[in-house]
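Written below as structure tokens is the structure these notes are about.
Here the complex is missing a single protein chain, while all its other protein chains stay put.
And then subunit A:
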Amino acid sequence: MKRKIGLLLGCYLLMACQKQNDALTVVSLGGIHAKTQKETFYKPFMKQTQTSIVADSYNGGMAKIRSMIETQQIDWDVVQVETANLIRGCSEGLFEPLDTNLISNKNDFIKGNFSECGIGFFSWSIIFAYNKDKLPREPKTWKDFWNIKDFPGNRGLQKIPMIALEAALLADDVKPEDVYTLLKTPEGVDRAFKKLDEIKPYIRWWEKGSQPLPMLLTGDVVMTTTFNGRGVIAQQEGKPVGLVWNDSFYDVDNFAIIKGSRHKKLAEDFIAFAVSSAPQKAFSEYSHYGFVNEQVIPLINPILLKELPNNPDVMRHAHKINANFWVEQGEPLERRFNIWASQ
């Protein structure tokens, strides 16, 4: 009896171990990203290199990666991470330092695309969208976003201090280049929160990228911040959505290699492939998010280019999110923001 159980357990363990294979595991944030990446990165890469990729997804939190490294059960190779988490994870040893020699044409990439442990592979903007049917005229600036009197109705904001504080200062007549210097001072933080107080009763918070546009279209809010791709796609579907690109905030999402990955070489090849111009072009066409490799500009359809964060007219009035600021000084702001929001 006992021996049988032992045998059974042994077989089971053997089966569990056999799951480890030679495929590269690439982990995205799921949903629309997973689909886009499968079509534009994985399939062509597999065809080109005759290797296989296993796609997985996670919620973007570092918890799973940390426990993988703590238990030395590293099942993932390449992960999609946002910049603040990339910097944080890099300084805590969760990712392999990245060899920047992988990329020969570094000057062709947009600002802030490389960091110690990762490379940006697409860019996104936080813009604000409004419901054309519900507003008397077009809002144009963050000041209009704060103007409840002329644009009555609720506002949608992401439930994190990032962008909320920056936008509040812009609405309070702060020059864009002064935003982060001001946020490093207690007075600047107070000023941002005071400005947020003005619209607090009208704020409806969203947490996932899929939430703001339905909120806008059902009339729960008349204006909301949103990721640019969702906004553009809603417009193309003929929904009454207007987009305000002025003073938008942009950043990249990065690919990083998990510390101790079993396929490091293959992972590096994959990342280098993903940021080369052909997959970059395909990614933007498919998802309406921005590319990072500016060699794509002459290749891409000019009509599409107009709707991407890479549009030169947009870029002139766009601001890079200061991820370093949020990594270093974000925690006390986050604490205060949470208390403020829950009162």
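Please note the rule applied: contacts are C-beta pairs under 8 Å (C-beta built on N, C-alpha and C of every residue); 3 or more make two chains touch, one makes a residue touch a chain; residues count from 1.
As a working rule, contacts and distances are computed from a predicted model.
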Protein name, per the UniProt record, of whichever chain is missing from view ("Nitrogenase molybdenum-iron protein subunit beta", "ABC transporter permease", "Xylose isomerase" or "Glycine cleavage system H protein"): "ABC transporter permease"
Which of A:73, A:236 or A:338 contacts the chain that the document leaves out: A:338
Missing-partner contacts on subunit A, residue numbers: 1, 59, 61-63, 66, 88-95, 97, 159, 186, 190, 193-194, 197, 204-205, 218-220, 259, 327-329, 331-332, 334-336, 338-343
